[in-house]
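The following block contains the structure, expressed as structure tokens.
Omission of a single protein chain aside, the complex is shown with its protein chains in their original locations.
For clarity, chains are labelled A, B, C and D in written order, and residue numbers in each chain start from 1.
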Amino acid sequence: MLEYVWLIPLFPLLGAVFNGLLGKKIKNEAVIGGIATLMIFCSFLVSCGILMQLIGLPAEERVFEKVVFPWIYSGNFKADMAFLVDPLSAIMLMVVTGVGSLIHLYSIGYMHGEEGFYRYFTYLNLFAMSMLLLVLGSNMLVMFIGWEGVGLCSYLLIGYYFHKKSAGDAAKKAFVMNRVGDFGFLIGMFTLYWWLGSNHNVWTINFMELKKASTLLPYGGVVTLATLCFFLGATGKSAQIPLYTWLPDAMEGPTPVSALIHAATMVTAGVYMIGRMSFVFVKAPQTMMVVAIVGAATAIFAATIGTAQNDIKRVLAYSTVSQLGFMFLAMGVGAFTAGIFHLMTHAFFKACLFLGSGSVIHAMHHALHHAHSHDDPQDMRNMGGLRKAMPITFATFLVSTIAIAGIPGFSGFFSKDEILWQAFSNPFHGNLNILLWGTGAIAACFTAFYMFRLVFMTFFGECRITAKAKDHLHESPLVITIPLMVLGFLAVFGGYIGMPKLLGMLPNYFENWLEPVFATANSYAQTYVHVEEHGHALEWGLMGLSVVIAVVGISIAYVLYIVSPAIPARFTAAFPALHRAVFNKWYIDELYDFLFVNPCKAAGNLLWKGFDVLVVDGIVDGVAKVVMGISGMVKNLQSGYVHNYAFSMALGAVVIVAFYIFR
Amino acid sequence: MNDTILSLMTFTPLIGVLILFFIPKDSHSILRGVAVAVALVTFFISLPLVTGFVTNAEYQFVQDVPWIQAGPFRMNYHVGIDGISLWLVILTTFIMPIAILSTWTAVEEKVKEYMICLLLLEVGMLGAFISLDLFLFYIFWEVMLIPMYFIIGIWGGKQKIYAAIKFFIYTMAGSVLMLVALIFLYFKAGGGDFNITRFYGLGLDPATQTWLFLAFAFAFAIKVPLFPVHTWLPLAHTEAPTAGSVILAAIMLKMGTYGYVRFAMPLFPDAVDRFTPLMATLAVIGIIYAALVAMVQEDVKKLVAYSSVAHLGFVMLGIFALNQQGVSGGMLQMLNHGVSTGALFLIVGFIYERRHTRLITDFGGLSKQMPVFATIFMIVTFSSIGLPGTNGFVGEFLVLIGAYESKLRWFAVIATSGVILSAVYMLWMFQRVMFGELDNPKNQKLVDLNAREIVIMLPLLALIFIMGLYPTPFIEKMSPAIDKMIQQSKQKQVAAVTLPQMPAMPMAPNGMDMTMPPTMNK
Amino acid sequence: MIPLYYYLLVSAILFAIGTIGVLTRRNAIVIFMCVELMLNAVNLTFVAFSRYLENIDGQVFVFFIMTVAAAEAAVGLALMIAFYKNRESIDVEDINLLKW
Amino acid sequence: METFAMPAINFAAIMPETILSIVAMALLLINVFVPSEQKAYLGYLSLAGIIATFFPIVSGWNAPVELQSGFNGAVLQDNFALFFKVIFLVSAALSILIADQYMQREGCNRGELYPLILLATAGMMLMASGTDLMTIFLGLEVLSVSLYVLAGFNRDNLKSNEAGLKYFLLGAFSTGFLLYGMALTYGATGTTKIARIAEYVSTKPIVTTNQMFLVGMLLMAVGFSFKIAAAPFHMWTPDVYEGAPTPMTAFMSVGPKAAGFAAFLRVFVIAFPAYRHEWSSLLWVLAVLTMTAGNITALYQQNIKRMLAYSSIAHAGYVLVGFTAGNAVGTAGVMFYMLSYAFMNIGAFAIIVMVGKKGEANNNVADYAGFGFKHPALGMAMSIFLFSLAGIPPAAGFIGKFYLFSGAIQAGYIWLAIIGVLNSAVSVYYYLRVMVYMYMKDPVEEFDWLKVTPALALCVLVAVAGVLIPGVVPGYILEFAQKAVFF
Partner (left out) sequence: METFFFAIVALVAIVSGMLVVKCRNPINSALSLVLTFFCLATFYVLLDAPFMAAIQVIVYAGAIMVLIVFVIMLLNIRTETGRRYMHALPVGLIIGLLTLVEIVYFFTRSGLTGARGDFNKELIERVGHTELIGRSMFTDFLLPFEITSLLLLVAIIGAVVLAKRKI
């Protein structure tokens, strides 16, 4: 089966090509959507096969590299089009193809009747293909294809409603921000390549070879530089501070896209990349610290913003940012497994949440449409009490929310708690740990708060739309709800494969599974940190604490939005500035416009009108003008009078002779 | 066959010109047909070059016949190609038919003269790429200007005359200095013939090399165009008819970079060593500068023009990195730029033909009206941005990594940030043209691309992906030649013969070993 | 016998006078006369040299110069007449149709 | 009384001059019987004479020295002279070809035209082959006097009168300097035979003791510079060229210049090797001044004849570059360039003759609007001439420039060469301007009056051939030029 790994990206590609070329002819949505879903599902099956086969192998042999064809060979630089299968990529494969197939399926229902249906599925398949390349890439360059490819597809999908200006802007913003990240990625790659090559004559960008060669790398120094660059790439792709602003805007895209790209898969690429290169990151303690801090900061920062948003998807978007922050926190504290674990669980419940919101929006839209009302179907202030109207959506949504809030027994709990514990107990950052843990904890609290705020505003209380529209509210069709249910199920039980040893009911399959991948990294870690043992009591305590935190968050939400909905209003009235700041996302977009965008345009104008036109052309045309001017003057010497001519001749003669007198 | 194929290829268009002379000037379709046919024939003649090319550093398909023999001078008709010129030649023969096809409806009057100019242009360009004799090269180099001058000046836009003259004199000013340097070099080399291989590794003292390099570099820099002397390009591009811009961008600009790779650098290694920082600086400035300026352009064509300044900046950076990656990246980037920017100009031409405007503000939401066009446009845009999987990426990446591992590291870093900017201006333009509301009524009755236009674009699109996903054949054919070139450009010899400097003062013959003081009495 | 230099001096002076005349006079004929004066200065130089070098070539040259002067006089005056016919003047001030 | 030593008369040495003079005189007689509207036949006869003149020239090539020199060293018809004689003949022939139509149009087609041209040509030849200051001077006078007449030939046209008169006055003035120079040289060396001057100087320490010699050289330089229209002695050129009848302008822009260069070269290179450094630095300055003045001023011109006049000044500058170099390459360059210049310039003038209207009308650059498309063939010919003048390959003009500048560079005058090429870059502008009008402006005229007589067509054809063939395969002619170098 491993031999056929190349099929995995191929299927979606075929789907994309098929739909791209023929989709316009085939009007039949069933065929288009069917083909697309089928293709991604095929890759899912292959991935399952591969996973099985890997499980079959002994732990140390679970690495397989497949060279498809040589891509760029130039001098000592070699980059094959090659795929790497190891436990890590296997996990990702499962997530991407699995969640992917569900969302494809969902989309068939959700996108029903959209014009450019085929375009949508082309892009979606294309995305799946790029994502799989990213995951499977056995060297940085192949990964980079995927890396940019997903960026491209997210550009296309965000700009799917291209006639909306906001969509176009969001798309461009997303791509450019990602480009900034890619800049980092490239520089990081160059640095590693060049340093290893010039110092140890190991010219490679292949992960496995790098892993072998990583013993040659020093601690800190150039590695810090390289890893920081890589991390910049990660922040771009995974919407971390400072490059997170594109993700909320990306909600301009169709909801399934948000679910697939901006929650489950693409945005986690950064985390995956760090995991993939853990052995390098671990060698740069400073970078680890930066990662951890940025992660924690993003987690709390985004969470705060999330509390004040009224657009259902935007709330989810910020929560995604925040959750990604958790993952980076995990990476930063060396808890790679936990990070990847959270990545997976998050993929489940966040996808479920997005799809749920999608289903809600779908319903709302439908209802408002019938009611000829122009209210925003995404604005939670228009919703409320939907639980009766759409029970399945409500149920799945609720469980996912509980999961993300971190209530024990749900997938989110295991992963997030693990991260918090590691943040507290990791050997890397010394006293910083408390801070990291604290931030994480508060962020978790906020998460619980705004997620339940969302649930309460959407599904509880009184329905705030016109009665006329209300009659048209009803549950979405099966093709939409089936994925919801599957994901809901996963959101609940997906976490059990990674249950902490502490609870000891099940072995931590997940950790054992990934252990070989991160072995090297951990071994490096051993060399400069000493892991001090923490008592179980402490761990228990913290676990309890995090539960309490979650509950607190939930109850606050309950108080504010069920018991006495008046308070928020009063609160905002009390602190208008604060609320406005939070509501306007701390004005970060404006800041960036002020700092980067406008200066660039200004510089462009200046250079163009100022330098190009004035200086360079000024000189060029100036010379021409001067010459013409001289010409105009010289020609006047040709006065037409004989004695002037004679004079010039005589003068010439005199001067010539004089020259030889005085020479 | 092997030794005549190059000449055959080069002068087939000339035969075409002769044929065109005898076709009545108002039977347009015949004229166009013949022109395209000739261009295609040329292309097919050029194909055996690829198949027959043996991958090594030698010049191949060489033809060397004495041409001028007078006094001390020996000029030969000495042509041949190696890995460096091979692909450029192919690019030329490949682009030409497309360019001619693109004018099918664009040019309605004076078709005959137009076609003649195009074919003459092809002769000039091919000749310049295959010449192995400096003098011959210079001849072709100059010959190229004439038809281009007419193409811009006669069939151009509003400012056509200004643009044409500016183009001509700018280039002329550069190349005449090159002529002086060329002659000087010749006498330094001690007469004989102008075969470039004689000039390689000629132990000139650094001072002389500096002067000569400057002269050559200036001429080529104008053609590239390198940062401060690029201002003729946007003008020429905007004013030229579509085919003109396509050829200008796709092929003629390459003359400059090719000149560096073939002449300026291998001939004067010491000078190269000395001027690398300067050239790299200019290249990098060009990248950033052009990107910034492109961002604020109102005219699509001008924007694309500036974008090609940026791309050529990458090329320059690559070739001055002077290592396998850098140079082959540069060479690839030349080809890529030829393909994608050529395609971009064609695209601009398409909408210009439909709307007779190129102002971005006049467009918007075209995707709705012309989906096929949108798709093609998008692919080309992304290839020009350098998205992995398209041709643009491979070249850019190799250039950057090459520069990074050479001593131009920091330049590489800055240049990489150009990658971001390129995304900004291209996507912004794309968005403003293709996305948004289709509000302008004129745009609402736009028709999508017709068969001919699609046929024009297809080969380019194909190349975009082929070169992006499987560049190996291109790289491996050129790499031996590039290795050789790097060897020549890196060697730093002390001046074998100590010769006096270039005279700072005008008069007083300096005792060049060539000077034969004439015996006055007879 | 008179030193050569005297002759040379005289001829030089005459030459200079001729030059001044050409530069200052307005009447084409007078200008031509001044040119004749210059030529005569040259003649004097030639003859003087040929005498003091005891070498006859110079005087032969003078002979030719005279011929030339005659020929030029003929043609020049003809030109002036032709010009005068059309312009009613031979003032060089008026010979200024062609300029710049 | 002693015996009378018969001079070493050798007609072979002056055969071309002889033939031309005889033909000229014959034409004078025939002229009487030819009605005024058929003067063209005289033209054809004179062409026949010119063609006949080619034979002694061809046969004289590489002739043994005793055949070359004659008249006690008054002439020396070596390859150098022969090459220049070819140039003169070409320019004369081409000018004669374009003369008739113009003269008809201007109503001054008088038969004396052709004898005058032939005699002028004879004068040039004497300048080129003269080795005695007297011969050179007299040849120059024959040339000048006939040119005065030719310039003022259209005697009913005020401009023509003016041109003739100006040329005459200034020419006479310059003759004064030339003669004074010769006189001083004679005084310093006691001979007028240039070869003997050099011998004598090489034996005696004249250079150091006798400054007179130097002044003599300088004043001769002034005299010759006037003939070749080198700045600052060039100012007569534009006026005369503009005023003179167009075919005569064509004629005198090439032949006399070439003759001037021939004499200039021979005298200075042979007679004044001792002062080589002095005169080469003098010529350096003159060259720069001439090129620059010519080109700069030409930029502004509206009248195409005047523009070409300035451009011809500039071209004299380029040729001076080769002269300054003073080496084999440079000198060969001078010869090759003058030859190709004959073709391209007279070709251009041929077109001007065609486009012009009666009374010197329609001679402005702007009058050429749309010409290129109204008359594609002529337009192309004109473009070829202009490109060649601008020195753009593949035209003879480029090869010529290449050779001239190569000479300069070989001699180490790098900066001179650089200034030269920059000048030619500047010159491109005004040549292109004509093409801009020809091709890029919409026609205002229909050019319906324009008629292409066989003679003109032949002239243009020959000119195009003479520009392109040497441009593409210059080898042979260059080889001749190399062989013609007399040192």
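Keep in mind that, in the parts below, contacts are C-beta pairs under 8 Å (C-beta built on N, C-alpha and C of every residue); 3 or more make two chains touch, one makes a residue touch a chain.
Keep in mind it's a predicted model, so treat the numbers as computed, not measured.
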Hidden-chain contact residue, picked from the options D:M15, D:L47, D:A74 or D:I352: D:A74
Which of D:I57, D:A81 or D:L119 contacts the chain that the document leaves out: D:L119
Contact partner of the left-out chain, one of D:F84, D:Y102 or D:Y148: D:Y148
Residues of chain D (touch criterion as defined above) contacting the omitted chain: 1, 4-7, 9, 14, 21, 25, 28, 70-72, 74-75, 110, 112, 115-116, 119-120, 122-123, 126, 132, 134-135, 138-139, 141-142, 145-146, 148-149, 152-153, 155, 164, 186-191, 196, 200, 204, 206, 209-215
Touch list for chain C against the chain that is not drawn: 1-2, 4-10, 12-27, 29-30, 32-34, 36-37, 40, 43-44, 47-57, 59-60, 62-64, 66-75, 77-82, 84, 90-91, 93
Absent chain, residues of chain A that touch it: 643, 647, 650-651, 653-654, 657-658, 661
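One rule holds for everything that comes next: only the chains that are shown with their structure count from here on.
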Separation of chain A from chain C, taking each centre as the mean of its C-alpha atoms, in whole Å: 97
Inter-centroid spacing, chain D versus chain B (mean Cα positions, whole Å): 42
Contacts with 2+ other chains: residues of chain D: 166, 169, 173, 238-239, 300, 429
Sequence positions of chain C contacting 2 or more other chains: 19, 22, 28, 31, 92, 95, 97-100
Residue ranges of chain B in contact with chain D within the complex: 67-73, 110, 113, 138-139, 142-143, 145-146, 149-150, 153-154, 160-161, 164-165, 168-169, 172-173, 176-177, 179-180, 183-184, 186-187, 502-503, 505-512, 514-522
Contact set on chain A toward chain D in their complex: 624, 627-628, 630-632, 634-635, 637-638, 640, 642, 644-646, 648-649, 651-653, 656-657, 659-660
Chain A residues touching chain C - in the complex, by the definition given at the top: 635-636, 638-643, 646-647, 650
